[in-house]
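Of the protein chains in this complex, all but one are displayed in their positions.
Just so it is clear, A and B label the chains in written order, and each chain counts residues from 1 on its own.
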Amino acid sequence: MTHAVRVENLRVTLNGKPVLKGVNLSVPEGSVTVVLGPSGVGKSTLLRTINRLIDLIPGARVEGRVEVLGMDAYATDPYELRRRVGMVFQTPNPFPHLSIYGNVALAAKVSGAAKSKRELSRIVEWALRKAMLWDEVKGRLNDPPTRLSGGQQQRLCLARALAMRPKVLLLDEPTANIDVSNTKLIEDALRGLVRELGMTVILVTHMPDQALRVGDYVAVMYDGKVVEFGRSDEVSSNPKHPFTRNVFAGKLA
Amino acid sequence: MEVDYGVSASKVINWFVAGITCLVTVLGLMPYALIVTSTVERGVKAIATVGILKFLTALPPSPGTKGLGGVGPSLLGTLALTALSTLMGVPLAFALAMLVTEFPHNIVSRSLRALVKGLLELPTILAGMVVYSLVVIPMGTPSIFAGALALTVVMLPYVTTYFETYLGSVPKIYREAGYAIGLSKAGVALRVVVPIAKKGLIVGVLVGVSRALGETAPLLFTLGAARYYYPTSITGPGDSVSLLIYNFAMMPYPNLRAVAWGAALVLLASYLIVSLAVQLCVRGVEA
Partner (left out) sequence: MTLLAPSALVIAFYVLLVRLLAGYSIPVFRRYGASFVLSSVWNPGSASYGILPALMGTAVTSVLAAAIALPVSLSMVVFLNEYCPSIVARVVASVTTVMGGLPSIVYGLWGALVLPELLRSYVMVPLHKYLGFLPPFSCAPVSGWTFFTAGVLLAIMITPYMFSLVHEAYASVPRKYREALLAISARPYVIAREFIKMLWPAVIGALLLGLGRAAGETIAVSLVVGNVNAVPYCLFLPGQTISSLIANNFPEASSYPLMLNALYAAASVLLVVGMVLNIAGLALMSRWRSITG
């Protein structure tokens, strides 16, 4: 089995405060891996080391090795890395000055995934379909994203990430602020991406039931480390680490 | 799903943009460097011929002579104008800022705020024209008082805005604590809010001072350009360093122009000192 992302002994301090204290994680290619843990444990920080968004934080220090698609993430050009790794954030953040079409198109243009105008509209439609949003917006592609509901905006952000044709997709608690029906749509979309395109999806959440619904693999995080990793059905039914037991105890009432 | 990314184009464009914006920034900053170096070079040359003390106290030379003299009366005028306009303007700005921050939802204070902000857009020469018609003509003579009045009009909106910002940024809990121990509205304002906002108020005063130092247009018709003798009264004509520079710059006499450069250096130095003080105080407030 190949691993799309490999994290070895990753330590991250933010302004002197240690957040990740030696994370080891190997994410299998072509699957959904859920990173599960309570708030503040470092899940978002871990995600941001994979696409080097952590470079944005001035007080951040990163030690250890992060390997993405065979490349050392911290030895490559970050822009090359980021065009292969899409990201969806916790709060939807569509660009307010661009239309629905424009939001998705920008990602395709900037990452170089689209070479011509015709190709561009093909990719935009493809991305919106894969994000389960096409039917709802196909008649109003020139509308500003503010006219969409929160759940629709989040699917738009998913489409935007997909327009880069990434091999890896990172999602930081994408359904935390979304209603149930939109959550289901996004989770269906993710499973479709893995099944049809062999994409590697890494989803961060604090909800154990979401981990079991969506995840092929689960990595449980506690106190800045990954304390348990395995297939989701095994981890939930036979948890080895005491923390994991607590996490799934509520689930398996 | 293999895609050829054709990358290098965007990398090249990025370097190009970086280079162009860097170049334009450097070119854009050059004039300021030129201005400072010209002023320092020519000003030092002028002041050095008579010595700094003499330059600050002596009378200006007659046009076309060899000597350089000094800017004594004009410097005194600038100091008097600054002191007088600060004396008139700061309490007024303070009262206005207090009014706006203590009664923020009152229609009177909101319109007042707009009116004061509107003064920012008044062409400074118009301030001078107004004071000319209302004060100089009835008095029959230009005067330091009239000049200071015009300067007060010009500096008022700046000082008020600074006061407003710092007084307004005092958190509500302090005011509420003051009321809780039985202070009246005025008591809270003067004994709780002001001491907390103290550093910011000093910044406001310094900003007013730096405005008063540098303005010329309000003084054109109100001050009188009396620079060959020391003024003895604020109801009589006077001069300011800025006005001296303005008049001497246009003269065809090299010695007067040299005095202008020396005076400009004095003005530049004073302005930079006050600005530095403001920056340090602001850093202190934000800390």
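To be clear about the criterion, a contact is a pair of C-beta atoms (placed from the backbone, for glycine too) under 8 Å apart; a residue touches a chain by one contact, two chains touch by 3 or more.
Just so it is clear, the model here is predicted, and its values are computed rather than measured.
Interchain touches from the omitted chain, evaluated on the whole complex, reach A, B. Of the candidate positions B:L167, B:L267 or B:C281, contact with the unshown chain belongs to B:L267. Between the chain not shown and the residues B:V44, B:A58 or B:L92, the one that touches is B:L92. Only one of the listed residues, B:I13, B:A48, B:M139 or B:A180, touches the absent chain: B:I13.
Along chain B, the points of touch with the absent chain fall at residues 10-11, 13-14, 17-18, 20-22, 24-25, 27-29, 31-32, 34-35, 38-39, 92, 95-96, 98-99, 108, 112, 115-116, 121-126, 129-130, 132-134, 153, 156, 210, 213-217, 220-221, 242, 245-246, 249-250, 257, 260-261, 264, 267-268, 271-272, 275, 279. On the side of chain A, the interface with the absent chain consists of residues 51, 53, 56, 58, 79-80, 82-83, 86-87, 89, 91, 93-97, 106-107, 110-111, 157, 160-161, 163-164, using the contact rule stated above.
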